[in-house]
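Every protein chain except one is present and positioned as in the full complex.
Order of writing sets the chain letters: A and B. Residues in each chain are counted from 1.
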């Protein structure tokens, strides 16, 4: 990477009025366009420097704290890697040995574990109507204690997946698209099929499709959302997608046919999710501790899923995309028919051909998370990166 | 913070004959006055530097190891933050997957996990008569292996709460008092009420009241310990408190009335604990694995607690303190009446008004722990801090 290229990118980053300093990253649709562009550009710079073996250690010390209210390997690792990239150590708040509940308890705990914390990453996607609220509660608790002078710095809360959005995933997706299509500007008019797909499991979060439609419409893409009847998403991101499409000159349509969505698509994102109504009932049953009700709901939901087994990304369907060569996207792990399951989201044939594409898509996530930390914790991220280049242009490996 | 102020503090730290190098911090009453002053001053310097965004990374590498034999969120975090502040990575010894017992096993394990370890933080407060003994055992094992040339450095053991004392808490408390009253010297003659308070739980450790009375009496405070009949503390810290009061010109009295303790108090510390005799019986029953006996003891103890529900820190009681404005202290989490429990240590009204005071009190803990590491692991802590200032006066954030 030539140094002048880096300098140009840093200058470009400096010119963006991101407005992210001392804020949180909870919902991509609450960020400004400049904010999103700043995160993507910072992610690209961090990749460049890392590929060149240059240090991106911007913090001398400080902690990145994670709270996982759902299982996670990949995002847990990506958050840790992102923190490490910037010089932060990580700690995980284990809610089995420590209690984070709601209200005053959240306020107190968030402060107690915030004294030297720079970022708090939270995954809370199990309960529809709860995850985003909890993330907001942690953020406002930190903010209060910071303004009261109890905390020395205003740690950022980064949404590592909530019931509403999954911005670390979707911004990595957006970066992936930008790399493959030659830049954010080239996404204008490109057709993206965000479609439901069959899975033998139930209760998958809605955050990815919701985040994808509300993000890609901002960049002028022709976003088609496809799902069987009943598999509706939450209203807020749907409204956002419509509004963004109108503003950006993109399009947003909802159809009930996978084939229609795939027709002439430049990129396809076939992925299972649970219907919003199922997730709402599930939340109520979980709260009520109604095990019989949960078992009944699961049976009902799986039976309903099974009616749409033909919602599978196959070679025949891929053949209908633009030049039969659409980019296949997935946030992983995918339910691969004849692979991880008997019948699932995608045929083994398609998945095997596109495997490394999905790995590449995932590879952007640590850098996107690091960019979010950089953008929220540094008043002038461009200057911070520039300083690093000046001070320690040492290569990691001989 | 002006640089000359820092320089003065560093010079002041250098002038103290702390005698802590290559020792442990187990019981505050075994430390010299200079040792305690050195820890407080080092903590203050670390706060100053951190607030100024200056690096306090005194270790290039090395590990801080923690052993938690009781649940912990706050102290676990504080230890991790303290290690991180100085550049140490942390590891936690999980006794469920690894066995630390007694005797030779302790000696061997302490050595095996000590090869590159600079500090071992231990919480062991469940069994009266056991926690301090275990901490001593780990410390002497490390010492033996160091003297035998097996370990390259003599890691310090830091008591993160034992059955006898909780010095990381009480030194943070002392720093809090010093900040609010204008310095350690201004504590002379100030009245501190360390009182029992009602809690609907049972088996709370005695370490905080024991540590508080044995520490604050050293600085000339008028310490009043109040508890209902039977809620006695362990003899050793009581004797220490009496002796320190005699030496320092302070006072130490024990009363059986919360109201009497609060009268004209400058600071109040209402907090529940279990009677020493209950804790002794509990230890015996736990050792014997007598579940029925434990259940009976719990019922008996809770019934006895319930006789003293009026030991609650209320607005009326606070009104009896000096100018009705005593500092409310708590090590958190507090049992707040009408908040975390129906009836507890403190009324919601008092707690809500003093919430940020308790957060501030807690905020000193990471720095106090870091100061203990600094004081035990560096022959000349003042010189080490000074060197950091010379070498890397870089700000963390632009």
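In this section, a residue touches a chain if its C-beta (ideal position, glycine included) is under 8 Å from a C-beta of that chain, and two chains touch if they have at least 3 such contacts.
Here the structure is a predicted model, which is why all the values come from computation and not from measurement.
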Problem set entry | Residue, one of B:30, B:51 or B:387, that touches the chain absent here | B:387
Problem set entry | Touch criterion as defined above, residue of B:34, B:93 or B:238 at the omitted chain | B:93
For this session: Identify the residue among A:84, A:283 or A:343 that touches the chain left out of the display.
Result: A:84
Problem set entry | Touch list for chain A against the chain that is not drawn | 50-51, 55-57, 71-74, 76-78, 80-81, 84-85, 87, 89-90, 332-333, 336, 339-340, 355-356, 359-360, 362-363, 365-366, 392, 394, 396-398
For this session: Determine and list the chain B residues touching the chain excluded from the picture.
Result: 58-63, 89, 91, 93, 97-99, 104-105, 108-109, 111-113, 115-117, 145, 148, 150-153, 377-380, 383-384, 387
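Note that in this section only the chains that are shown with their structure count from here on.
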Problem set entry | Whole-Å gap separating chain A and chain B, where each centre is the average of the chain's CA atoms | 41
